[in-house]
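With one protein chain removed, the remaining protein chains of the complex are shown where they sit.
Then we have chain A:
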Amino acid sequence: MNNIVLPSEKTPEITSTDETSLLVIILDSNPSQKTLRDNPHVLTQCVDSVIALANSHLMQKAQNKLAIMACHSKTSQFIYPGPEKPLDVRQIDGQYEAFTIVEKTTKHNLAKLLLSENSTVITESLLAGAIAMALCYIARIQRTKPPGAKLNSRILVVTGSGSSASQYMNYMNVFFTAQKQNVVIDVCALDQHLSLLQQGCDITNGLYLKVPQLQGLLQYLLWVFLPEPPVREKLVLPPPVKVDYRAACFCHRELIDTGYVCSVCLSIFCKFSPICTTCHTVFKVPAPLTVKPKKKKIKI
């Protein structure tokens, strides 16, 4: 018996008891996203899968913490823990009370939020804002934690919406803040490929996965997104995709290899233009360009 080496001794950084993992799940419940418009029942499946993931996260360690947010185009809200007092629950069917509370609170608050939504169709969900709120929440938990305790935080975004360039600046701000605060951003895309969020995962060392089949959502969530970041390197997970960091020029919105950058406002242009269209600065035109044509005109 003595020659059996316990593997747990080798990885004290993962199993240490004073470490807490905080998981913030951002669920895009915008009713006008494509998958939900095609089949509204998908939302029930998503919510059930997310709650199962949330409870599995709580089950892994007693100190683990959880928050769930719902993201819409008009507002984003924390649905667990909600703004109200926690529900008073008795044990049902032998289920641990904490799990029942997660399920009841989430469903109750989500239903309330969905009923308050009027039926205007806006397909864009403002995920960047939801991540910003999550970062503020994480910052508060980080501030108020007992001294000496270690908190590992991560954000999981589950969304079926498309991404649009209009949120670009907000996205970049939240990604770099997350990187600075050591918050990992994971993204689970249900419908479309999200290139901006993919950059965010790359910047914060998170995982990006576009779910190939929606029926298997819970499987993907549990296999790919449940393990903590330090455990992930020991697992065989979907390989990281190469992220295209090329810039799109402000004039034609095309990806470029080489371009011109305004020294005042850092706008990107694909061709030289004498005036910056963003900040209206007049640029110094390189001398040979202007002198030569003038001389020719005079001679002719």
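The working rule: a residue touches a chain if its C-beta (ideal position, glycine included) is under 8 Å from a C-beta of that chain, and two chains touch if they have at least 3 such contacts; residues count from 1.
Methods note: contacts and distances are computed from a predicted model.
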Chain left out of the displayed complex - its UniProt protein name, from "Elongator complex protein 5", "Nuclear pore complex protein Nup85", "Large ribosomal subunit protein uL4m" or "General transcription factor IIH subunit": "General transcription factor IIH subunit"
Residue touching the undisplayed chain, where the options are A:132, A:156 or A:207: A:132
Touch with the omitted chain, as defined above, among A:39, A:75 or A:215: A:75
Missing-partner contacts on chain A, residue numbers: 71, 73-76, 78, 81, 83, 122, 124, 126, 128-130, 132-133, 135-137, 139-140, 143, 166-170, 172-177, 180-181, 199, 203, 242, 244-248, 256-266, 268-269, 272-273, 276, 279, 281-284
